[in-house]
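Note that one protein chain of the assembly has been removed; the remaining protein chains are unaltered in position.
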Amino acid sequence: MTAIHQAGHALLTVMLPYGDPIHKVTIIPRGMALGLTQQLPMDEKHNYSREYLEAQIAILLGGRIAEEITIGSITTGAGNDLERATDLARRMVCEWGMSTTMGPLTFGKKEEQIFLGREIAQHQDYSEDTALRIDQEVKRFVTDNYTRAYEIITEHKQKILDMADALLARETLDADQVKRICAGLPLEEPTSATGSSTPTAPRESKPAKERPAPSIVPQIPPRPVTQE
Amino acid sequence: MTAIHQAGHALLTVMLPYGDPIHKVTIIPRGMALGLTQQLPMDEKHNYSREYLEAQIAILLGGRIAEEITIGSITTGAGNDLERATDLARRMVCEWGMSTTMGPLTFGKKEEQIFLGREIAQHQDYSEDTALRIDQEVKRFVTDNYTRAYEIITEHKQKILDMADALLARETLDADQVKRICAGLPLEEPTSATGSSTPTAPRESKPAKERPAPSIVPQIPPRPVTQE
Amino acid sequence: MTAIHQAGHALLTVMLPYGDPIHKVTIIPRGMALGLTQQLPMDEKHNYSREYLEAQIAILLGGRIAEEITIGSITTGAGNDLERATDLARRMVCEWGMSTTMGPLTFGKKEEQIFLGREIAQHQDYSEDTALRIDQEVKRFVTDNYTRAYEIITEHKQKILDMADALLARETLDADQVKRICAGLPLEEPTSATGSSTPTAPRESKPAKERPAPSIVPQIPPRPVTQE
Amino acid sequence: MTAIHQAGHALLTVMLPYGDPIHKVTIIPRGMALGLTQQLPMDEKHNYSREYLEAQIAILLGGRIAEEITIGSITTGAGNDLERATDLARRMVCEWGMSTTMGPLTFGKKEEQIFLGREIAQHQDYSEDTALRIDQEVKRFVTDNYTRAYEIITEHKQKILDMADALLARETLDADQVKRICAGLPLEEPTSATGSSTPTAPRESKPAKERPAPSIVPQIPPRPVTQE
Amino acid sequence: MTAIHQAGHALLTVMLPYGDPIHKVTIIPRGMALGLTQQLPMDEKHNYSREYLEAQIAILLGGRIAEEITIGSITTGAGNDLERATDLARRMVCEWGMSTTMGPLTFGKKEEQIFLGREIAQHQDYSEDTALRIDQEVKRFVTDNYTRAYEIITEHKQKILDMADALLARETLDADQVKRICAGLPLEEPTSATGSSTPTAPRESKPAKERPAPSIVPQIPPRPVTQE
Partner (left out) sequence: MTAIHQAGHALLTVMLPYGDPIHKVTIIPRGMALGLTQQLPMDEKHNYSREYLEAQIAILLGGRIAEEITIGSITTGAGNDLERATDLARRMVCEWGMSTTMGPLTFGKKEEQIFLGREIAQHQDYSEDTALRIDQEVKRFVTDNYTRAYEIITEHKQKILDMADALLARETLDADQVKRICAGLPLEEPTSATGSSTPTAPRESKPAKERPAPSIVPQIPPRPVTQE
């Protein structure tokens, strides 16, 4: 199930525009996580576009959708993904003014408690009616991207299964391997093949030395994606 | 009454699919509890499916339903079971996104108070209208499984009475004994009988050595079931 | 007025089924209380049925109703009784799932403040609409039993007056004396009378040695009844 | 204005049934108060009837009504009286179950903060709808008694003016003097007059030695009345 | 702008009945304040009539209205005046029972936190519906007096301009000077003029020695007016 879950994250990372490119995906448990899909930040950006954030929401929901489509059941394992997707959607509405309905305003006042060194409460300084419209916008951001991700994964169900098989066999897949599966190609390039047979997609990624090190994961927002 | 209560838990543990297999049931008081129905986790899982959780809710409600059907009265003793069933249903809606109506979002933000070392308050960060729809979904999860459990126990009322009698006589029943009663068989196999007369159900359980030790009870979620 | 009040509690304790049998009733002030009606727990039970709890609510309201019917006025003295009756009704709805309308769910999350060693706040984790329906159910439990108790006391108004007179004369009545008044018999048995003239009710109580000591009053729930 | 205010309290204390008899009235400032109308508790009671409490509400409102009727203006001076009248009415509804509409229930849970040694917050544990009906009942108790007091003072406006004149001349009036004014009699009895000319009302009060000392003012509820 | 603002306060202090007489007006900054209009309490009163309080609200709003009418713009400088006018109106409704709609009740319970030595929170102990009606009454008290003040200042716009000019020239005006401007007279009496040419208004004020010293400013309520 972990393999299916990570495959869902990874497929969407490759398929959706605007997101960071995939770095690797693994089902080796790490700390609390049962698996990990790691994205490679294109540059050390501090600014995230609405399109980037919506892609992240879809990728976060991808693990659960993959389980739902291939296994036919929802599990508690998607919980943290859902929390992070909901949180991103809420910040898009309340902090970054990205909901056309709510307008370019912010909602809620953060209260930091100095003596504890961290924010404890988000003070609600708006009316019940505004709270209702915020909820509706947050739900819309999540469900729109759920639907989008659901359609992509349904269309590419076989690739999810292939990638899960490959993960069970090898435990970790690198960016090229994930891209080959998503392109419907065999996992390994024929050893002596010329460049002409190489699919285009993997080549599009810039050489590793031109990018920041993969370990530099973007901090919140958005938090590292697809850890399960 | 404790025997009837535990018999209700145990019958549903055997009858419902998706749940963990039964380990034993007892009416020997232990700590605060007047009795205990212990389930055997099939494997050390961290992931629970929606079907598993709904079975747990039904099993939790089973003790009270057994009292209601056989004795004709509701007592305060089911209180803790109800609290845990309600809590599971609320987490299915708010934490694990398992309500189709509410969608794959999470609701509420946990606030941990570091200096106390534990979570105190679940911060409500949604509107009153959302709160109402959450309540309706939580109630639906509980009452649907109440109805399901009520039908099963009504149909097998005599087995509840038999199991309660056996519990009063022996204080503790193991998995095979519970399964024999649920299958309508005599409590003990004839000593020299061949395997052909053995009912199928008990044999389906894997030998104890292939399973994790019964003492490894799954932590929350879900909490150990049917302690009264 | 204290005598009338205690007589109201005592009459209902005898008249209502499902409750614990009466032990004694007194108008000697004790601590903060102006009088006391003491029930004898039939056994050290930890489980209370819905019928038992409804009887306790009626008994708690009995003191006030006796004043209302005999003296024609309501006083502040019934305050603590009302608080305890309301609290029992609220727990029946919110903690023990005894309201058919609300279903077998629990409502509200208790927050214990460790450093104070006791629960301070009952956290409301439900919607305003649910709060309204809880209020309606709590009121229904209280007013239904008020009506029931009102009818019994109206019918036996003279016995209340007789018992109050006896209390003013003797300050304390034991279980047999209360039962004789409730049965319309003279307070004392003729000294040399044979058992045939003894009313049945008092004899039903088991000899004191077979019961737990009267001083072992059941803790909450339900709290000791009818202290004024 | 202080004389008018105290005269309003004193007139109602004499005119209304069920209240404690008047002890004295003064316009000599005492502590924070500009004047004082002191009632004599008939006995050391702990129990207050609904009629007694309604009389206290009317008496508390009497000072303000007297100003309104004689001077034609409302002032801030009545503030404390209003707060105490409102508080009594609220306790009648929420604590003593004296509103027929709300029924014999209590509303609100007191939270005592031990470490501060006193109650700080009245926890609202009921729905918004219940809160609204409580407000309506509290307002009804206050306005009904306001109307009753308004009619009495309007009818006896001249006596208010007479009593205020007497207060300005003598600063303090005792019970007999207040009662003579309320009966329309001259302030002092003719020195050699026989008992036949004495009005009935003052004689109804029991001799002082049979009563508790006037200094024993009943504690809350209800708090000492008519201090301004 | 400060001169215009203070002129607005001062004009209303002279024009409105029921208020305390003016003492002086200045545009010399004092502490945080850019200017000051000081009223002379007629006597050391502790009691304020509804008419007095409404005059204070109007006077507080006068500075802002003067800016609005003469300069045509609203500024942030009136903020503290608005807060104090709103607070007075709220206390008239909630503390002093001066709203006919709300009746002679008080609303809200003050909580004093002893260990901080001051009141922190006004506990809302009423329903949402009552809160709405309180808001409407508070708004009505403020806007009615805003309208009243607006009409007076519109009618006497030229006097505001004259007083502002005089303030810019002299920085401080005493009571007689303010009254002369408000009466449309030249700022200084002709030195050798006889009393017949003196306007009536200034003479109405009692000689300073009969009044309490101007420095004895009434404490809250109401707080000193027209400090900007």
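Lettered A, B, C, D and E in written order, each chain numbered from 1.
Quick note on the criterion: a contact is a pair of C-beta atoms (placed from the backbone, for glycine too) under 8 Å apart; a residue touches a chain by one contact, two chains touch by 3 or more.
Note that this is a predicted model, so its numbers are computed, not measured.
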Using the whole complex, pick out the displayed chains that touch the missing one.
-> A, E
From E:E83, E:E151 or E:E188, the answer for touching the chain not displayed is E:E83
Full-complex contact with the absent chain, from E:I28, E:L132 or E:A183 = E:L132
Touching the missing chain, which residues of chain A?
-> 46-51, 53, 95-98, 103-107, 109, 111, 114-115, 123, 125-130, 221
Name every residue on chain E in touch with the hidden partner chain.
-> 1, 34, 61, 64, 73-79, 82-83, 85-86, 89-90, 116, 120-122, 124, 128, 131-132, 134-135, 138-139, 142-143, 146
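Following the convention adopted for this analysis, only the chains that are shown with their structure count from here on.
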Specify the angle of rotation obtained when superposing chain C on chain E by their C-alpha atoms, rounded to a multiple of 5 degrees.
-> 120
From the Cα centroids, identify the chain that ends up most central relative to all protein Cα atoms.
-> C
Where chain B touches two or more other chains at once, by residue number = 128
Using the contact definition from the top, classify how the chains connect: line, ring, star, complete or other.
-> line
In contact (per the touch rule at the top): chain pairs = A-B, B-C, C-D, D-E
